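Worksheet for the structure shown next.
With one protein chain removed, the remaining protein chains of the complex are shown where they sit.
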Amino acid sequence: MAVISYREALRAAMREELKRDDKVVIMGEEVAQFNGAYKVTEGLLKEFGPKRIVDTPISEAGFIGLGIGASMLGIRPVMELMFWSFSYVAFDQIVNNAGNIRYMSGGLINCPIVIRGPANGGTNVGATHSHTPEAILASHPGIKVVCPATPYDAKGLMKAAIRDNDPVYVMENTILYNDKGEVPDEDYIVPLGVADVKRVGTDLTIVAHGRAVITSLKAAEILEKEHGVSVEVVDLRSIRPLDEETILASVRKTHRALLVEENKPFCGVDAQVAYLIQSKAFDELDAPIHRVSSIDAPQIYCKRMEDLQMPNVERVVAEALKVLA
Amino acid sequence: MAEIIDMPKLSDTMSVGTLVKWNIKEGQVVAFGDILAEVETDKATMELSCTVPGTILKIYAPAGQQLPVGAPICAIGKKGEAAPEPTAAPAPKAPKTAVPAIPEKAEVSCVPAAPASSGSLSPQSDASRTKASPYAKRMAEKAALNVAALAGTGPGGRVVGRDVAAAASAPAAAAPSGPLNVSVAPPADGKGIQPDADVPVGGMRQTIARRLLESKITVPHFYLEVEVDAAPLMAMRESLNKRLAETGADAIKLSVNDFILKASAEALRRVPAVNASWAGTSIRTHGAVHLSFGVALEDGLVTPVIRDAHAKTLKDIAIEAKALIGKARSKKLTPAEMSGSTFTVTNLGMFGVTGFYGIINVPNAAILSVGATIKKPVVDAQDRLVIGHRMVIGLSGDHRVVDGANAAQFLQALKQLLEEPALMLI
Partner (left out) sequence: MAKPAVLTHPESLKSPAGPSEYAKDPVNASLSKAEKIALYTKMARIRHFEQRCIRIYQQGKIGGFLHLYVGQEAVAAGTISLLGKHDHIITGYRDHGHGLMVGMGMNECMAELTGRVTGCSQGKGGSMHYFAPDKNYWGGHGIVGGQAPLGTGLAYAVKYMGLKGSCFVYMGDGAVNQGAVHEAYNLASLWDLPVIFVVENNGYSMGTSQERSTAHPGCLAKRAEGYNMAWDVINGHDVYEVRAKTAIALKRAHEESKPTVLEIFTYRYFGHSMADPDKTYRDKEEIKEYRDKKDPVLAFEQELLREKVLTPELSLQINEAAMAEADKAAIFADESPDPTVADITKHIYWEEDNRGPKTTSRGTIIFE
């Protein structure tokens, strides 16, 4: 089994699907000639040529809408947003068109598109480039959203997303691009709607997605070594569809839940998870559900403060101890 | 065929319109697009244009009339055609699919279920609300522990899983560390009347302690007393028991307490105001008399309940009381058998206590305390000094529900019934 980076895993997924299905097209700003703003698509133009790997002008509403229109006729575009923060420029296309066309036509049409790109803060780039819109997007029926945290999940989810016949939006993370992990060489997918218990424990359940999973795993180490607490970490992997059963099974085991997300608190993903847990596992709870989100403000520029604004290891450990009190 | 033109819906918020002015007359020929009338809506005055070419056969609504949307205003058809009879504004055609029945909310009883070992409902007051996590409550129920009796080590004194686990494994329930610091010197000779020990209090004692303290503190008690000539009662009891004995060896034997229970029910029938509960902004009167009576056990007191005593005969009451006492002694009473009373009777006569006043069993409005029947000199109707058999009965009343006069009337009724038992027949 190879040990590759998250970036390489994404690239491998796209390459394999480009080979497998000639309707797959990679499209976005700087994806071809520049080899990708974050080098995710590096080498693909050389291998597949300009018909399959397409550079677009800076025109999100235009090219995302174009991709959606093409998908109605069977093309399977994988469109890159340089940052998911730029999705708001194309919000009408992403939400109103991709999300609704099947429904408004009474099921006559489907849009098998993938939109992918980094959705994260923590990179000192300020408020307009640091969004994590998974909650906003997932709140629209018609749309699917996934958030891989490891190279294995990145490749598996990307392949599943490309093969999926509905719009799937993949939230990547620039900070995770360099993380390395074991990835099988053979063809595999990670199905949508299946969470993963990344760490088994008995005293506390931490539910997280994206980079917050990595943070939570680090916090779990500290909680075990310094506080003698056994923490279970559930990685959602898929926001919509959502694996409710894995979350509930974990809470039934540990009776205490801490939710960790990079979203801002109001109606972030964890708001939905908290509702789920109290609604379906009320009698299992030995403490109220706690949450660590990003501090509720536009993303601050000052790097030291941004690190505090994010759900960092210290805040997760402190909140975990409160839940265990 | 003629078409009836209705008052149109000219804006999405419109429900009525006023026909301000007709631009056409009966008999006039109109084409598509011709203005028929001016209609005033909630927003503006709009023109009603013709959508059915033809001849105006009839105008149903005169100028100036206000009509609901959908009401007929005129008819258009071929010249010479008869004008149709206008029907009233039709009810909107029901859509073909059945409107899904919204499931009726299950009847939620506002009365919280009585906790397992207490007698009846406890009032909603913060002092009595126990903070416990849902998980702890579930664990406690499974371990047959009263979560309210446990000390909570969670935030804010919340009872959490580990507290229940600790209580379940150690038989002694965690006692709340109160401000009671009892330090008393042990017997100097080392041989005291009993061991100096901390006897852990079990669930029953905890409950008794909590509920009676609550009653004493929150209920304004007042006390009335009456002395009853018990001779007629004793005589009746003897003769009835003789009769019952004739039916067989296992015949029921009526006790004094059975008579008092029956008489209490009848006295309540005569003074029903005492069969009530304080409900904060109202007094809840109870139609049924559910009588509870005290049964002493070695570690405490339970009060089983005879339901609908007002509808039971003396014999039924006696049989039921005996059965309940048996169950109480063998710890087999169910929660239902220990809750829901409206009036309580306690009797310490068997210990020779001549008179006493009990603490009200909330939410009853009163408790009857029966003393022993003793021989004493009394003055009879002819002012002679004779030997009397007297029983002192005390009534503790909740002054929020029952005033002195009511309570007195109740005791008066009870006395009459006990001294002239035949009155219970009418």
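Chains: A and B, in written order; residue numbering restarts at 1 for each.
Following the convention adopted for this analysis, a residue touches a chain if its C-beta (ideal position, glycine included) is under 8 Å from a C-beta of that chain, and two chains touch if they have at least 3 such contacts.
Small disclaimer: the values here were computed from a predicted structure and weren't measured.
Across A:R240, A:R256 or A:R315, the residue that sits in touch with the chain not pictured is A:R240. When the full complex is taken into account, the listed residue touching the unshown chain is A:D164, out of A:E80, A:D164, A:E232 or A:D286. One chain is missing from the display, and on chain A it is touched by residues 25, 51, 56-57, 59, 61-75, 92-93, 96-97, 101-110, 112, 141-142, 144, 160, 163-166, 189, 191-195, 238, 240-245, 272.
Seen across the whole complex, the unshown chain contacts chain B at 6, 8-12, 32-33, 44, 46, 51-52, 69-70, 92-93, 95-97, 100.
Going forward, only the chains that are shown with their structure count from here on.
For the pair chain A and chain B, the distance between C-alpha centroids works out to 53 Å.
Those residues of chain A that touch chain B in the shared complex are 255, 282-287, 325. Touching chain A in their complex are the following residues of chain B: 133-138, 154-155, 160-161.
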